[in-house]
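Omission of a single protein chain aside, the complex is shown with its protein chains in their original locations.
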Amino acid sequence: MVSLTSYLIVSAALLGIGIYGLSVKRNAIRILFAVEIIVNAANLNFAAFTRYLNPPLVSGQVIVFYSIAAAAMEAAVGLALILIAFRLNSSIDVRKLNKLKG
Amino acid sequence: MQIVIPPDLVFVLLAAVTLIAAVLALQAKELIYGAIALGISFIGIAGFFVFLDAPYLAMLQIAVYVGAVVVLILFTIMLVRREQSDELLDRPEGGQGAVGLWLAGLLAVAIAGVAALAGPNLPAAPPAGNLPVSSLGLVLAAEYPIPLVILALLISAALLGALVLAKVEK
Amino acid sequence: MYMQILQILLVPLVFVFIAYYVGSKWGSKAGYLSFASLAYSTLLTLLLAWQGGGQEFYDWRPIGLFGLNADGLSIPILFTIALLSTLISLYSIPYMTHIIGDQKKQFGLYYALLLLYSVGMMGAVLATNLIEFYLFFELMLIPSYFLIARWGYGDRDRISFMYFMWTHIGALAFLAGILSVGYLSGTFDLVKIVTTMIPPNLRMWITLLMVAGLLVKMAAFGLHIWLPYAHAEAPTPVSALLSPAMIGIGGYAIVRIVMTILPTAFVEISTALAIWAVITMFYGGAMALVQDDVKRLLAYSSISQMGYILLGISSFQVLGVSGSMFQYVSHGLGKGILFMMAGTIIMQAHGLRSIGRMGGLASRMPITTTAAILGVLTIMGIPPTAGFISEFLIFAGSFNQAFALDSMLRISISALAVISTALTAGYSLWAVKRIFFGPLPAELSNVTEAPWTVTGPLLVLGITSLIIGIYPDIVERLLLPAVKLILGA
Partner (left out) sequence: MTLVTAFLTWYERKIIARIQLRIGPLYAGGPGGILQPIADGVKLIFKEVMIPYKADKPLFLAIPLALVVMAALPFAVIPFGQNWVITNLDVGLVFVFAMISLFPMMILIFAWASNSKYPFLGGLRSLFQQVAYEIPMWISALSIVMLAGSLSLVDIVNAQARIWFIIPAFLSFIVFFISIMAELERLPFDLPTAEPELVAGWFTESSGAIFMLQFLALYMKMYLMSSLVTVLFLGGWWGPAFLPQPVWFMIKTLIVATFIIIPRAVFARIRVDMLIRIGWTRLLIVALANVFLTVLLITSGLTTTLGI
């Protein structure tokens, strides 16, 4: 059978990919991608732990449920922000979003 | 003749698809392809959820992440598509690429290392028995009703916020 | 293993002489010897941690027993010091070459002093006897004085003298406390001293003497004057030992000695200490925010971090105290990285220390940048680094105690302390941004990445911080029982 460790390793790799994207990318939409990947890595961990360590209880799944719901909102608000930033700045390069700088 | 697929193989394939798609999502030249790869990666995660006896989460993952989040992302990409310098935009500045790579690598190695270290203490196989779908609903309603309400309020707030933000001033 | 704990101290001590001789002959090669001996100590410490600790006692006739106590409280501290000094002896090879040049003779002296310094710190952590502790305490002061006076920057004679005087006066106050305890109770062995042996009317005075002496070492606000100078002007490898390893020993000694033998008196002054801690945190953070010299910034940051440790100790509660000791570990790792990072920049950019003239270095030194980001995350207490766990424990302990005492003052102190973390985040993130990102100044365009003897130690520290942050149980498992024992909880 697949061990819990392998799930954790997959999740760690996803997290690494996400962190990489978060620290390197300049396109706001890509940054959103990276955030979603990180959230997914966390979700995977919750689901795996709840399955392996605490079978009758599904609290981990509940947290994933909340997390998915929150991710949808986050995407909606984030994209609305990106849209408005694009409208104001005609760019979604996070480096160029510095109009607030005095 | 029945072909028995070993679960390990499925797991490895799923992991490969998920991870490669995640990398592609960030590295694909065309943003649209990135979004599609992101969708594939999400579907891979949904596959893991099925493996983990959480079919409801898997379906939710597909419906919400792929069906809503990726659609929203695609939509936004198409709205801001005037910016054609995608590749230029995503070329990391200075040594950022290397730093990001090192940071991500170290983090992943550390977590995977701890997971492997703790490996002997962790169960190698899940306990027997299934998690019925209805248990999720029961736990949700019996133990976490207040977070559920807060979540609903949060969603409404986020919806209104997004509407206000994206509204075109006339 | 035969005399396992003693070997931790004895092997580097023997190598003091070997390193001196080898260094005088072959110059910087002595660094590898020093590295090897300290690495041996580090491995022994890890082995001890694996075994769950141990004690050794040797006859020391007129004074009592010469004991070495490696329990759950001292092992994490010991490990931090051992790891840092191991890595720093490797790091010193290129760095001291940069300072000393090719005067081979000096390398021997440098490594001999460095080893002696490490032995002093490790011995102080392991001591079971008050006199023994004091001796090791002095043993770590004197080599560091010579290290600063000989190879420091700037006005090094004056600064090293100031450092010596301040800490020595602190040590004397502490000595006065020790001697009175010894006189009143008739023994210097920590385990044999019981509070009741000391007359109640003297308890408070002795506690005040000891705590004041240790607070000088910890550079609490008002007693901190020496620290920014000493840390900023010491040669960077020495700063990287001074700041993360040495000053925290003050906090360790408060837990190990004062809280063990005089718990009641300590509780009485704990609220004052908590207020003092918060003032220190704010002062250090605010001063760090306005510094332009990268090493002075880190020095003030250390002051602020000592405030965290003091706050945790003053909560007088299992979570808070173990959080403080955890903070020693994570601060050691994080600040070690950051001082070594500063040294790397000084070395690679030929003495450049002003943050205002740096920028864009990420493109030239990616590994250093990565390590520095990890260090900054550790200092700020961001998961998944070790700093998160320790700060969380400190604040949890502080709030728990505040609610248990139902004291509005304490609650507001804890809340203020949490707010002060914003200062930490402010100065550290801002510094990273100014140093590593943004446009690269023209005069830095030919800076290159440091050799592996520099980047290797940086990465080792970063990974250790990550591992402890992800799996804090390896430290907490040792700390909790020991702290519970001391607090009698």
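Just so it is clear, A, B and C label the chains in written order, and each chain counts residues from 1 on its own.
The rule is simple: contacts are C-beta pairs under 8 Å (C-beta built on N, C-alpha and C of every residue); 3 or more make two chains touch, one makes a residue touch a chain.
Because the structure is predicted, anything quoted here is derived from the model rather than measured.
Every visible chain touched by the undisplayed chain in the complete complex is listed here: B. Only one of the listed residues, B:Val10, B:Leu24 or B:Val133, touches the absent chain: B:Val133. Although one chain is not displayed, its contacts with chain B can still be listed: residues 32, 36, 39, 55-56, 58-60, 62-63, 66-68, 70-71, 74-75, 78, 132-134.
Rule of thumb we're sticking to: only the chains that are shown with their structure count from here on.
Chain contact topology: the protein chains form an open path, each linked only to its neighbours in the line.
Centroids built from CA atoms put chain C at 41 Å from chain B. With centres taken as mean Cα positions, chain C sits 36 Å from chain A. In chain C, no position touches at least two other chains.
Within the complex, the chain A residues that touch chain B are 1-27, 29-30, 32-34, 36-37, 40, 43-44, 47-48, 50-53, 55-59, 61-62, 64-66, 68-77, 79-84, 86-87, 90-93, 95. On the chain C side of its complex with chain B, the touching residues are 360-367, 369-370, 373-374, 384, 436-437, 440, 459, 462-463, 466-467, 470-471.
The residues of chain B lying in touch with chain A in their complex are 7-8, 11, 15, 18-19, 22-23, 25-26, 31, 34-35, 38, 41-42, 45, 48-49, 51-54, 56-57, 60-61, 64-65, 68-69, 72-73, 75-77, 79-80, 82-83, 86, 89-90, 92-93, 96-97, 99-101, 103-105, 107-108, 111-112, 115-116, 118-119, 122-127, 129, 131, 135-136, 139-140, 143-144, 147, 151, 154-155, 158-159, 161-163, 165-166, 168.
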